[in-house]
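Worksheet for the structure shown next.
Complex shown without one protein chain; remaining protein chains in place.
Labels A, B and C are assigned to the chains in the order they are written; within every chain, residues are numbered from 1.
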Amino acid sequence: MAERRGRLVAGVVLLALLVGYAVVVPWAAGVDDRVTDFAAARQGPSPAHPFGTDSAGRDLFVRTAAGLRVSLLVAVVCAVLSTVLGALVGALSAAAGGWADRLVMRLVDGVNAVPHLLLGIVLVALYRGSLVAIIASIALTHWTQVARIVRAEVLSLRDREHVDAAVLAGAGRWWVTRRHLLPAVLPQALVAATLLLPHAVWHESTLSFLGLGLPPHRASLGTLLEEARSSLLLGGWWTLVFPALGLVLATLAVAAVGSALRDRAALPRRAVVEL
Amino acid sequence: MPRSVRAPSARRAAALVAVALLAGACTAPGSGGEEAGEDARRLVLADAYEPEPLNPVAGHGETGYSKVYDGLVRLAGGPGMPELEPALAEEVPQPDADARTWTVLLRDDVTFSDGTSFGPEDVVATYRAVLDPASASPIAGNFAMVESVRPVGERTVVFRLAYPYAAFPVKLLLGIAPSEALATPGPAEESELNTRPVGTGPFVLAERRGDRSVYRANPDHWDGAPEVEELVVEHVPDDNTRAQRMAAGEFDGTTLPPLLAGTFADREGMTVVGHESADYRSVSLPAGSPVTGDPAVRRALNHAVDRDAMVRSILGGRGEPAFTPVPEVFGEHHDPGAVFAHDPDRARRLLDEDGWVPGPDGVRVREGVRAEFTLMYFPEETLRRDLAQAFASDALAVGVEVDLEAVDRPQFRPRIPVDAGLLGGGDVPYDPDTQLYNGLHSVYTREGVGGPFDNPSDHVDPAVDAALDAGRRSLDPQERVAAYRTVQQRFVADPPAVMLAFLEHVYVMRDAGWAGQEPVLEPHSHGVSWGPWWNLREWRWEG
Amino acid sequence: MSTALAVSGLTVRFELPRRGSRVHAATDVSFDLRRGRVLALVGESGCGKSVLASALLRLLPGNATVTGRALLGELDLLAAPGRVLRGEVRGRRVALVPQSAATALTPVRTARAQLEETVRELVPGADPRGRADELAHRVGLQPGDLDRYPHQLSGGMAQRVVVALALAGDPEVVLADEPTAGLDRPLVDRTLGLLREVADGGRAVLLITHDLGALLRTPAAADDLAVMYAGRLLETGPAREVLAAPAHDYTRDLLGALPSGGLVPVPGAPPSLTDLPDGCAYHRRRPDAGPCDGGDVVHRSGDRATRCRPAGAGPC
Partner (left out) sequence: MAARRLLLALPVLLGVSVAVFAAAAASPFDPLAGYLGDRYLTAGQEVQDRIAGELGTDRAWWVQYGWWLGELLTGDLGTSRSYAQPVAQVVAERLPWTLLLVGVALALAVVLALLLGTWSAHRRGGWVDRLVTPVCLLVQAVPPFVVALGAVSVFGLALGWLPVAGLTDAGAELSAGQVARHLVLPAAVLAVSQLPWLLLNVRESLLRALAEDHVVAARARGLSERTVVLRHALPTALLPFVTLVGARLPELVVGAVLVEEVFSWPGLAQAVVTSAVEVDFPLLAFLTLLTTAAVLLGSLLADVAYVLLDPRVSADG
């Protein structure tokens, strides 16, 4: 037990630090990352620029924070969206039951069969450069895990007494679902959402790295790492190290929080990060 | 797996990996053959551009750079504006009195690589295929002035133009394909020539598989067999990968962005070669939008932009500031007076005088309209991205907010009349007419005339139109010089765009005992078909 | 008959993570296993019987602490280093017939593969196939039966395979942990007969069971009897005498609970072994049986012994 609580505390502290860094630093720096100084491009870490500068001469300490902010923001939005979508589909399909339920489950299998990133790439390729497409490509491919968890939960809840009592009292099936089942399912959905966070951070940064995600001039962990590829050759190792560090720490922090919450909610053990 | 599961002991596990490796290795298709080794008469180049379909009708070799086809004329090497020298034509054709009828006398000692004879019917078939709607040829627009082309006798072809066109010889650089291959009309995209080209050129395509094309010298080329016996071009799209593999000594040459190429400057055994080009990058300023259409804003932006800084830090010194689409290399056609001084204060004064009052956030406002516009760029090109960012930064300094947006080709097209774009130009730089006409003439502002990139800013200036038409139709060189100088004067007076820089195309070449390289003025789209290897047929081996 | 294994004062405690409480699995257990004789250890389930077998072979999980002595000749099993246990004792001198035979066999391998493997490791130089068939014959199996997978063996056949596995190393002592659990009556009797033959072969056998009825049915099955309750041996002695004239209330009550004893259920319930107070455990459950002398003392007389006999009872 102590080990799990330790992991949760460490995770939360690290996450708080990262979020603080991601929100405060860009705001405090106040510098508009549209201001470039190509003469100061690719300078190594120095007191003025603790993380060095990128290929456009911008300070990487600030730009990594901005990138982290965008990536975390996209991840949170995606996690929430796919959780809501998953919860709804899961609950409705469990409540509807019968052939509808079976159909939905086949759909879930179908979506799971295709590697998530591939579906993401197809969606984003067709709607190039739009943030909505990126978020949709992540959300539309990750709701299945949540749906399965929620459906199982709803099915098990449905036979509980307090639900039967409500039905006996003449409550409609959908009313029961909304009033009783969904609130009961919320904790599970919340945990599933945190589990999706590292996944979504990865997905966004991978798409941006492949040049299919956010546009190169916008800061995100993926675009920074994509840019690092060219700076590496010109000796700019810091353009890879610091953004990569941000990405790994963010993934670790969120994974730690997620897995600790999951153990607490005793969900089936699933590996935390899968693309 | 055997019925009873025998756990893979360490010994067996090692065997498992070895087998996988072996299995992998022996499935490698293609001849094992002896190790090629450093064959002297052989060059291996890495190209950034996709191996394009080798079919003239599909646009391959439009500016005469094809290794497999010859045009009627070809470029002569040397600094500055290249002259045209005869190739499949006996001599560079001269126009008749009204410059609408061009007669071309063909060489009679030329055969195609498949042995078939070369004659007027091939020239006619090629140009007609380009113009034939069924071919859906992407370069049909560039030959719109050709009314008809017909063979005359055994060795002559006559082109009839819709209007007098002094620069027509530039259109004769196009590679000539055999008439037999163009017999059946159909989309150029599906023609056999794309992957099995038949030309009269100095090289023959020996093999094309996936990312690698192998060309072999054509022993009975009419201009003498090239000494370079084999040319291997490998398609390596990623700049970094090309630089890494070039550094590892895998290639004899490649094309690289200026900064990356710079890292080879002090590497022994390697030379960094720069070729002047009329390839420019500019920011279009759509006339339709209240901000980019305002002459004061346009002039202010031209003064706000620090072109020297861009050339120095983004291009690594490999290029020159551009003020108008006419580079110095155009000789007396270039007007040295048509320049914009880098003067942010003057820019701010211009904006103040024009009523653009700086708002609280520093961005200027006039009658409720913010001095703000969107600048689109192609995301995969790092050079354009950096130039766009530098432009936005300089504009912000004088109070004009530029919102960058990465846009891909399909979405780019329809938005050109509305949003500014980081454009490239100088597709056919061998005559002021092809360099300027499509870009500036207001005929292209009419619906359905030309493509979106013809006059992207939809700029209308009668004086410019008159000068361009005069330059196009007149045959007197002095008249043409005066006409194009007027165009540049007007450009500076009322700039439809902010020209940024002319690029110097940069290549890295391994010193391998070859001589005969010559500089040449390069067009917008380039690659290892250009660079030091553009005149590969003339290279001499000095061992 | 000489003593093969002398166990004295064997005490087993399990540390529980919560509140430092401990499970008193076995307390001050002493008995001797003599060659050629079967000692039956009986008691209600959950009284700590099975822990003894694992304790002797040092197979208990990490949180167990074992004290006392178990002398196999001069070797004290409880103090010997692990590699001695592994290399010389387990399977070679002291063998275990595990509780549920079906789950004691590796499901994905045939019985023959496991038997021959055990022979190959324990009896170097022997012909694995030959010895396996001979062992199968000895426990009443056809050689063909060995080629089946564990899930294809009936309960009885699986039981015999594990006995064969125990005999593979020709051990001096065989600990049989609930060998008859889950078998129907004829199979129980046949298993007890098998263990009888094992003992008659000169080995010392410890038969751990809760099936007192079977022992009554087949008096020859056990030579000696030990009755265990709440981790303690309440009565030991020759089986026939103890069954005929039990000296301890608990033994009487156990016999009373059998069909032959009139199915009189033992009152109350077995105590939880967690944090068990010292002193006489049974009479706390049976106050009406009259106060016992409270002492947790073993009274011996001849080859019989009882722990805390009721106050005023006859001399020991």
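FYI, contacts are C-beta pairs under 8 Å (C-beta built on N, C-alpha and C of every residue); 3 or more make two chains touch, one makes a residue touch a chain.
Quick caveat: nothing in here was measured; it's all calculated off a predicted structure.
For the chain that does not appear, the touching partners among the shown chains are A, B, C.
Of the listed residues B:52, B:223, B:352 or B:538, the one in contact with the hidden chain in the full complex is B:52.
Across the entire complex, the residue among B:85, B:147 or B:238 in touch with the chain not shown is B:238.
For the chain missing from the display, the contacting residue among B:97, B:248 or B:341 is B:248, taking the whole complex into account.
Considering the full assembly, B:525 is the residue among B:374, B:489 or B:525 that touches the omitted chain. Along subunit C, the points of touch with the absent chain fall at residues 57, 59, 86-87, 89-92, 95-96, 98-100, 103-109, 114, 117-118, 121-122, 149, 151, 162, 165-166, 168-169.
Counting over the whole complex, subunit A has residues 106-107, 109-110, 112-119, 121-128, 198, 202, 205-206, 209-212, 225, 228-229, 232-233, 237, 240, 244, 247-248, 251-252, 255, 271-275 touching the chain that is not drawn. In the full complex, subunit B contacts the hidden chain through residues 1, 3, 5, 7-10, 13, 16-17, 20-36, 42, 44, 46, 50-53, 59, 133-134, 136, 138-141, 187, 189-190, 194-195, 209-211, 232, 234, 236-238, 241, 244-245, 248, 250-251, 380, 408-413, 427, 448-454, 525.
Rule of thumb we're sticking to: only the chains that are shown with their structure count from here on.
Separating the CA-averaged centres of subunit A and subunit C is a span of 57 Å. Spacing of subunit A relative to subunit B, judged by their CA centroids, is 42 angstrom. Separation between the centroids of subunit B and subunit C, computed from CA atoms only, is 91 Å. Not a single residue in subunit A touches at least two other chains. Subunit A contributes residues 32, 34-39, 41, 55-57, 128-129, 211, 215-218, 229-230, 232-234 to its touches with subunit B in the complex.
By the touch criterion stated above, subunit B contacts subunit A in their complex at residues 238-240, 243-244, 259-260, 263, 309-310, 312-314, 379-380, 382, 385-386, 388-390, 392-393, 396, 402, 404-408, 411.
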